[in-house]
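For this view, one protein chain was removed and the others were kept in their places.
Chain naming follows the written order as A, B, C and D, and within any one chain the residues start at number 1.
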Amino acid sequence: MDAITPQLFALQLFTGLALGAVYVLLAVGLSLIFGMLTIVNFAHGAFFMLGAYAGYSVYQYSGSFWIGLVATPLATAALGMAVERFLVRRLYGRGIDYPLLLTFGLAYVLVELVRIVFGKQGLPMETPEVLQGAVDIGIGYFPAYRLFVIAVTAAVLAVLWFFIEKTSFGLIIRAGARDPQIVQILGVDVSKVWLAVFGAGTAIAGLAGMLSAPLQGISPEMGGTVLTVAFVVTVVGGMGSLPGAIAAGILVGVAESLAALFYPEAAKVSMFVIMALVLLIRPQGLFGRSGLLS
Amino acid sequence: MLSIQNLNAWYGSSHILQGINLEVRRGEVVSLLGRNGAGKTTTIKTVMGLLRKANGSVRFKDRDLLGLPAHKRFGLGLAYVPEERRIVPGLSVLENIRLGIVASDKRAREKEVVEQIAETFPRLKERLHQTAVTMSGGEQQMLAIARALASDPDMILLDEPSEGIMPLLVQEMFELFSRLRKAGKTILLVEQNVEAALRISDRAYILDQGEVVHADSASALLRDPVIQERYCAV
Amino acid sequence: QTAQPIRIGLPVPLTGPYGAEAKDQVRNAELAVKEFNDAGGLNGRKAELLVRDDRLNPGEAATRALELIEKDKVNFIVGGLSAATQLAINNVTKQRKTIYISISQSDAINEPADFSRYTFHEALNPHMTTQAVGKYAFKKGMRIAFLTADYAYGHEMTRGFTRVAKEVGAEIVGELKHPLGATDYSTFLPRLQSLKPDVIVFNNFGRDNQISIKQANDFGMKKSMKFVTPVLTYTSRVAAGPAVYEGVIGGTSYYWEIESQVPSAKRFNEQYKSTHDGSYPSDYGSMAYSAVKSLLLAVKNAGTTDTEKVIDTLTGLKYDTYKGPQFYRACDHQSVQSVLIIESKSKESRNPFDVFKVPYVVPGSDGLLRSCSELGYAS
Amino acid sequence: MSGEIIIRTEAVTRRFGGFTALKNVSVGFEKGKLTSIIGPNGAGKSTFFNILSGAFPPSEGRVVFGDADITGLKPHVYPRIGISKSFQITNIFPAFTVLENVRIALQAHCSRFNFWSPRSRLGLEDKAHSLLQMVGLERHAARLAKELAHGQQRALEIAVALAGDPKLLLMDEPTAGMSPEETSAMMDLIVRLVADRTVILVEHKMKMVMGISDRLVVLHHGEFLAAGTPDEIRNNDEVKRVYLGQH
Partner (left out) sequence: MNTQVQLLATPSRPAPVQWIRAHRAVSVVLLLLVFPWIVPNQSVAINILVYGLYAVGFNLLFGYMGMLSFGHAAFLGMGAYTAGILVSQGWAPWWIAIPAAVVAAALAAAIIGALAIRTRGIYFAMVTLALSQCVYFLVYQFPLSGGENGLRGVNVAQVTLFGANVDLLNPANRYYFFLGFAALVLLLLSRLLDSPFGAVVEAIRENEARTRACGYNVEQTKLAVFVLSGAICGLAGALNAIHLSSVAIETLHYEMSGLVVMICLLGGMGTFFGPFIGAALFLLVQDTFSLWTEHWQIYVGAVFIIFVLFFPKGVWGTILEKCHVR
C-alpha cells in the first residue's frame, strides 16, 4: 500500500480525536452514575440504544432532528428515573453488586422490548440535512456531522462540570454519593438526588444514542459494544471522574485511530492494551482517587 | 421542646430501647449518660430518623417526629453531631461546612456563616481546602460540630463530641456549649466525660439496657456519691 | 401401524441481529413442508418442522443440534445462518451420521477438512459469489480496494475477488481489515480514500456492511468511487435506507424480481404471497424453502427416510424449486446454481419490496466453483 | 533512658502532598514498658502511629524494630514479626461472631496456607475464649460482631489485636467512646498486657494516660516536643501550654 503522508497522518490523528469525543460521550453517563451513586449501570448500553430509537421516533414523527435532540434525553431520563425509583432504589445499602446485576437483567428486558416494538431489523436514521456532507478542515475532508457531535459533547461536559463542581446541588450529589445518611440529616431528601443523578446519567446515555444513530444506524444490539467502550474509558479515566473520562476517551480514540493506520487488526485490542497498562501503573485510573472504593 | 414518651426501638429483631421517657425543655442542656451499649446513640438516632423501626411518641416543637422522614426533621431546627463524626469523604472542609447549610435558609448567606464558623474553630480556618477526611481525628470532630452549627439550629444533639479531642480543647468545647446555651440553643448531650458534661447541664438522664434508670438535676447528680464513683472515676 | 412423521430440525437465529431473516426462513421452510404434506407426503407420511433458536451462537447451535438428534430424534436437520453455526452443526451431524442441509455461506464447508458425507449446501458460497460479482463489476485497469471484516467470511471474499481481479486485469491497491462487529469505521476511511481506488469492495456482512457503507458515504467517498459488496441483502438495504445503498452493487442467491424470467420463481412467489399477506420471500429465507423442498423431493424419490438412500438420491438430484435448475455437485455437495447481480435503487417505487434492479444473472455452472481437484478431492 | 529499646524511629518525616505531618522525629520505645504518645489534635500522633505500625512508610527516615530495619515492609508482615495494632476507627469482621473474629486472628499465627485439614481441628477455640474473657466479652462470644455496641466493639478490636500474641502492641485511642467504667476496665487490661509485652498508646484521656504510662512522648506540630515520665511531662511548661491546659 501507499506510504503514509504527513497529511494522512494528521487526518488520522484528527479522526482519532473525533472518535475519542464520541467515546467520551458514551462513557460520561456511566461514569456519572457510578461516581455519584457507586452503581455500575449495566443497562447503560440499553439506554443508549433506547435513545437512538426514541430519537428516531421523534425525528420520524416531528420531522425535526432538533426536536428529537431535545426530546430524547428527556425521554430516557424519565425512563431512567422510573428505573431508579422502582427498581434500583430497593437495592441501596445491599452492596454494590446487586444494582449491577439488576441492571444487567434490565438490559435484556429493554433490548427485547425494543425488538418487540420496532422489530429485530435495524432502522435507518438520516443525518439532518444541514449537517450532511464533508467539510474541509485544512488537512482533508471530514464529515460535518462528526464535528457537530464533538461540539455537543463539549457542551454537555461543560454543563455537567459546572453543575457538579459549582452548584449546591452538585455539592449535595457529591456528598450523597459518599454518605447519604449525613446528607439526609442535613435536611436533604437524598432519594430525590439519586433520582436526579440516575436521570442525568441515562439522559446522557440516550443523547449519545441519538447522536450516534446517524453515524451507525439503529438496531436493538447497538448498545452491546458501547458498554464495553464505556467501561474501558471509565476504568482508564478513573471511575466517576469527569476529566478522567475526557482524557481516557481521547486517549483511547487516538490510540485506536493510530492502530488502524499502522496495524488495523489491532485497532480494537488497542483500548484493552491501554487499560491493562493503566491498571499496572495506576490501578485507580488516570484521574481516579485511590481508595475511593476501599 | 423535645419530648420522648414510651419510646421503643429495634435493630432488626433485637429490642434495644424499651420504653424511654425523656424531656428537654427549651433552652436547657440535658445530658444522656450511661455505659456502652446502654442505648444512648440509639435514642438519638431514633430522634434523627436514622432508625425507622420504632414506636412510641417523639415530639419536637409539638410535631410528631416519628412519622417524618429524616430530612424533614432538619427543617424543624434539629442538628446532629454523630458518633463517628461522619465527615463526608472526598469533600473539602469548606464543602463539608457548606453541606450543613445547603438545605437551610442560610444558604444565601454562605460567606457569612463560614466566616463565623472559622472564628469559632481557627484550626478549620487554616484547612478550609484540605480534603476533610485526611484531617486528624480531633480536627474532624470540630468539623462535625461546625457543620451541625452552620444551619443555626434550635436544638443540637451531640453524640460524644469530646471523643478524641485534646484536653485543652475539651475545656474549650464545653465552654462553647455553655455559650450556645446562653445564646438560647437547646442541647441534648451524650457524653462519657461525665463530670464535664454535668457541669454544663441542667439535668441528666442515665440510661441502662434501653431504659432510663435515673433522672435528676445535674447538680444533684454531681453530688451523688454513687454516680460520682460509678461514672466519674477516671 | 401409523408411520412416524418425518421430522426436520430447523435451528435458526430467531433472536439476534438476523432474527428477521431467520423468521423468514421458518416461514419458507413451513411453506415447503406444507406443500409436501398437501401433496400427500411420503405415502401418507407427513413431514413436520422442529424450529429451534440457535441465537446465532455456534455453541448454542451445536447444543440444539445435539438435542434435536438425541432427544427429538429428527431425521434431518436444515439451517444455520452464519458460517460459524453452520460449521458447528455440521460437526455434530457428521459425527452422528445425520443428514444436514446448510443454508449459509462459507467456503470452509466445501473443503475436505470439514466435508461431511451427510451435509449438502443449498446456499451460495463466497467463492462463487465473488466470481460472479467480480466478473460483472471489475474492468481491466481498475484500481480496487478492499475493506474486509477480519474473519473467515471476509477473507474468503477477498480471496475470491483477488482471483477475479487478476483474471480481468484489475489492480488491487490495498486492503484494510476491520474487526468484526465494529461500529465506527472513521479510522479506516482516510487511509482508504488516500488509496484513490475506482472500486471499493466491502467484504463484510449485516450491520458491519450497513455501517461501513454509511460512514464511507458520510466521508463523501461514493462521489469518486463505486461501492461493491459481495452479498447485498434486502434487510441490510432496508435497515440502512435507500440513500446509503444507492448504486451499490452486489450478489444474491435470490431476488423475487427474477420471476419475470424464471417460471419456478413465479410459482414460488405466488405461493408465498398467498400465505403471507402478499409479501415476497427474502433472499436468505427462500434458501430454507429450497433446502427443505429439495430434501423432501429426495425423500419422495428415494421412497424412504433412510439416511444412506436419501444421500444417494440427493447426490444425483437435479431440481428446480425456486430459481431455475440446480444440482448438488458430487465431490463437495455444493449446490450448483445461478448468482444474481443486483444494484440498489435510489428510492422504493412499486412496493416496499422493490428495492433492487437485477442487471444480470450469472447462470449456474461448475465454472463458478473451485474445481473438485483444486479443493483436494480425488476426482 | 535505661532499658532495652524495642522499636525506634530515626529522623522520620512524613509528607502528605505539600503538608508535612511529621518532621524529623527520632524516638525510641523501651521494651516491656507502656509508652503513650500524646499531643494536640493534628500533632501527627496517628501519622506517627501508622508509620510505626506499617500502615504507610515514612517519606524519609527509618524504623528499626529490634535490630532489623522494618521501613517499608508490607502491612501483612507486621503481625508476623510481632507487631499488632488496634485501629482508631473500629475495624473488625462485622458479620462474623465475636469468637470467630478472634479465632481467625489466632489462626494467622499457626497456619496461613493450610488447604486441607478442617479448620476446627486447629483447636483455637479455647484460646479464643480466654482472650475474650480477658477483654470481658466472653458473654458475647456467639453474637455477631456488628451487633455489639461501640465500646464492646473496641474491646473486641483489642482482643483481635492481642490474638497474634504480639511483642509490641500499638493502640490508637483504644478507649475512645468508652464509658468511664469500661475505660477503667480497659486500663486494667492494658496494664496487665504490659506485663508480657510492650505497649504503645495514643490517647487523649489524661487521667488515664498519666495513671498507667511508664513514659510519655509528646508531639506537637509534627515535631518531637518532649519525652519523660508522667510527672516530668505534667510539669513541663511547654506541654502545659500547648496541650494540657490547667491540668
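Just so we're on the same page, a residue touches a chain if its C-beta (ideal position, glycine included) is under 8 Å from a C-beta of that chain, and two chains touch if they have at least 3 such contacts.
Please read these numbers as outputs of a predicted model, since none were measured by experiment.
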Omitted chain's touching partners, listed by label: A, C, D
Selected from D:T20, D:S59, D:Q107 or D:S184 as touching the chain missing from the view: D:Q107
Sort through D:S26, D:N91 or D:S130 and give me the one touching the missing partner chain. D:N91
May I ask you to list the residues on chain A that touch the chain which is not drawn? 34, 38, 40, 87, 90-91, 94, 96-98, 100-102, 104-109, 111-113, 115-116, 228, 231-232, 234-235, 239, 265, 268-269, 272-273, 275-276, 279-280, 283-284, 293-294
Can you list where chain C touches the absent chain? 14-15, 19, 23, 52-53, 57-60, 62-63, 66-67, 70-71, 83-84, 87-88, 90-92, 95-96, 106, 108, 113-114, 151-153, 179-180
Residues from chain D at the interface with the omitted partner, ascending: 74-80, 84-85, 87, 91-97, 99-100, 103-105, 107-109, 111-120, 122, 125, 141-142, 160-161, 163-164
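The criterion applied here is as follows: only the chains that are shown with their structure count from here on.
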Touch-network distance, chain B to chain D, counted in steps: 1
Centrality ranking, top chain (CA atoms only): A
Chain pair with the higher count of C-beta pairs in contact (A-B, A-C): A-C
Per the C-alpha means, the centres of chain A and chain B lie apart by a whole-Å value of 43
Between which chains does touch occur? A-B, A-C, B-D
Sites on chain D touched by chain B in the complex: 16, 19, 39-46, 88-89, 147-152, 173, 176-184, 187, 204-208, 242-247
Give the list of chain A residues in touch with chain B in this complex. 168, 171-172, 174-175, 177-179, 181-190, 289, 292
Can you list the residues on chain B that touch chain A in the complex? 48-50, 69-75, 80, 82, 86, 88-91, 95-96, 98-100, 102-104, 107, 147, 151
